[in-house]
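A single protein chain has been removed from this complex, and every other one stays in its place.
As written, the chain order gives the labels A and B, with residue 1 at the start of each chain.
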Amino acid sequence: MMTARDNLLYFLYLHRTGLTVLALSVLLLVWPLLESNPYNLGLSNLIAIYAIVVLGLNLFIGYAGQISLGHAAFFAIGAYGSAIGTTTLGGPAWPVMIVVALAVSLVALALGLPALKLSGHYLAMATLGFNIVVYSILVQWDKVTGGPSGFSGIPYLSIGSVVFDNEIAFHYLVWTVAMIALLLCLNLVRSGVGRGLAALAEDETAAAALGVDTRRAKVKVFILSAVLASVAGSLFAHCYAFVSPDSFNIFVSVDFVIMVVVGGMGSIWGTLFGTALITLLPEWIEALESYKDIIHGLILVLILLFLPQGLVTGIVDAVRTRIALSRHHA
Amino acid sequence: MSGFQDLLQFVFAGVTSGAIYALIALGFCVVHNTIGIVNFAQVDFVSLGGMFLFTGLYWSGLPMALALPGAVAGVTLVGIVVERLGVRPSRSQNHLVLIFLTIGISIILRGIMKLVWGKNRMAVPPLAGEEPLRIAGAAILPQAVAILIITAIAIGLLVIFFRGTRLGLCMRAVASNQTAASVVGIPVGRVKAASFALAGGLGGLAGVLVTPITTLSYDVGVMLGLKGFAAAILGGFGSFPGAVLGGVMLGLLESLSAGYWSSAYKDVAAFVVLLLVLFVRPKGLLGK
Partner (left out) sequence: MLELRNVSKWFGGLPALQDVSFCMEPGQVTALIGPNGAGKSTLINCISGVDRAQSGSICLAHHPIGALPAHKIAALGVARTFQNLKLFARLSVLDNVLTGLTVAAKRSFTVSMLRLPALRHLERQLRLRALEALDDFGLAKKAHWPASSLSYGEKKRVEMARAFVSDPRLVLLDEPVAGLNTEETAQIARHIRRQRNAGHTMLLVEHDMELVMDVADQVVVLDSGRCIACGKPEVVRSNPMVLEAYLGRMEATA
């Protein structure tokens, strides 16, 4: 017989993922009431926007086992697409955002289809090259993009009469999208598709022999991650009302990769941690400004040397193994 | 100037930067062939070459004839250190992890350069004079001629190294089959270190040759290095003749598109063509 308590525990266990997301959402709901400093809110908003990109990128790196050094380019297309679509062309913000995301998915398809046939090196080159091309166009085509000095005057987003025009409003907007993205990604990885992807990341031959269409899966994840980056880019443009090419160069792409590694390849929850840590790090070590690059690099190298799966994933794996073994001996 | 002179000028400029890309591309290929990864620290070997040359000339007051080989040797040493401390200790053989590792190393190297030499742009004097030579009406910098000659010599030496020396043969053996090579007693670890040394030397050489015509800064190697990588991929990653061919093609592509279309979009032209080539010939021009 199951008692009421057992029932409750079973319910909690069954819905643990959804409930954790819910708890986090509630925390985020009240956070602006506790934190009134707009600077800190701005930082947390940036974390949310980056997290949307990095969630997708982590699916691609950690689950499909591929390299992308060009996700800042998709982020850029999203941002500039929305900026140009709404400001220059005068389109409505939300539909433009969707159209841009669709366009990005086509670009990703065209880029990924040939490159994903080959080993990771070619994909690294293709994505890097793509990022450089997009960045150069942003800088050079100043009639349309505003050139190096950037593009300003992008309208704020609104739903009905609610206009998202201050840090608190941004907070609710970007974290809502981030939480939805988080939930979608969590759902994906704990389904059959996600298991197929995890298999693919570890051993392509075995995954194929089990029925995973490896090529198709890689392309799909690539497109999904590009679309997430594009949406994040649109939000970025509308929240800051200003974009400039420097937010989208290859070093930003590399930063996204660092966020994935810190969070752990193949850990969706870790992504939030990695994104937050790398975004906040420059704030904490302001005194060490000149050492910033070295510290970034050292973090990446040390994590990869000692926990090759990434920080969070590495620790979680180790703890799981430890628990399993200790139970066995007990 | 006539159209022909223009063309000659552009071709010459293209071949010159192509030679630099070829050197860098060869560095990428050497490491790829022995370890199977893209070594992104190659990018910083180029900047380091220029930095060491600058230091040798101005901080230690060495003559060019000593400072130049000294700088190349210095970067070679850095290559070995990178392999020893950064790549070899890795517990994982996963390529993804190793490639990200080299990205981390690259960030560290750039951070160190920024710390030691600062963020300012610096100038390094050319090997030969500054007075342009006139060949068939085209003006050519003596440094460009020096680049072509030294690159040709370096490639020649590389061929001799791979064909005629024990270490070179070992490296080729490891490249073609690592397991078999270690079974027959080839010291695979030493070969990997040697490949990083060679990559360092090639990158450093590219750096000392190119920085007199660009300017010198801690991140000058990033764009040059990535074009070297692009050249290697264009030629077919891992193929040495491919690297040279890819380098020259990329250099020509860039200077011709800058000359006849727009110098602002020369990077765009170069990388778009690269992406298109990968689209139709995914393994590169000479890839297997």
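To be clear about the criterion, a contact is a pair of C-beta atoms (placed from the backbone, for glycine too) under 8 Å apart; a residue touches a chain by one contact, two chains touch by 3 or more.
Every value quoted in this text rests on a predicted model; they were computed, and no experiment measured them.
Among the displayed chains, contact with the absent chain in the complete complex occurs for A. Only one of the listed residues, A:Leu188, A:Ala241 or A:Ile315, touches the absent chain: A:Leu188. Contact with the chain not shown here comes from a single listed residue; of A:Asp6, A:Asp142 or A:Glu202, that residue is A:Glu202. On the side of chain A, the interface with the absent chain consists of residues 184-185, 187-188, 190-196, 198-199, 202-203, 205-214, 220, 224, 266, 309, 313, 317, 320-321, 324-325, using the contact rule stated above.
In the analysis below, only the chains that are shown with their structure count from here on.
The touching residues of chain A, when paired with chain B in their complex, are 61, 65-67, 111, 114-115, 117-118, 120-122, 124-126, 128-130, 132-133, 136-137, 140, 250, 254, 257-258, 261, 265, 290-301, 304-306, 308.
Interface residues of chain B facing chain A in the complex, by the touch rule stated above, are 32, 38, 86, 89-92, 94-97, 99-101, 103-112, 114-115, 222, 226, 229-230, 233, 237, 264-265, 267-268, 271-272, 274-275, 278-279, 282-283.
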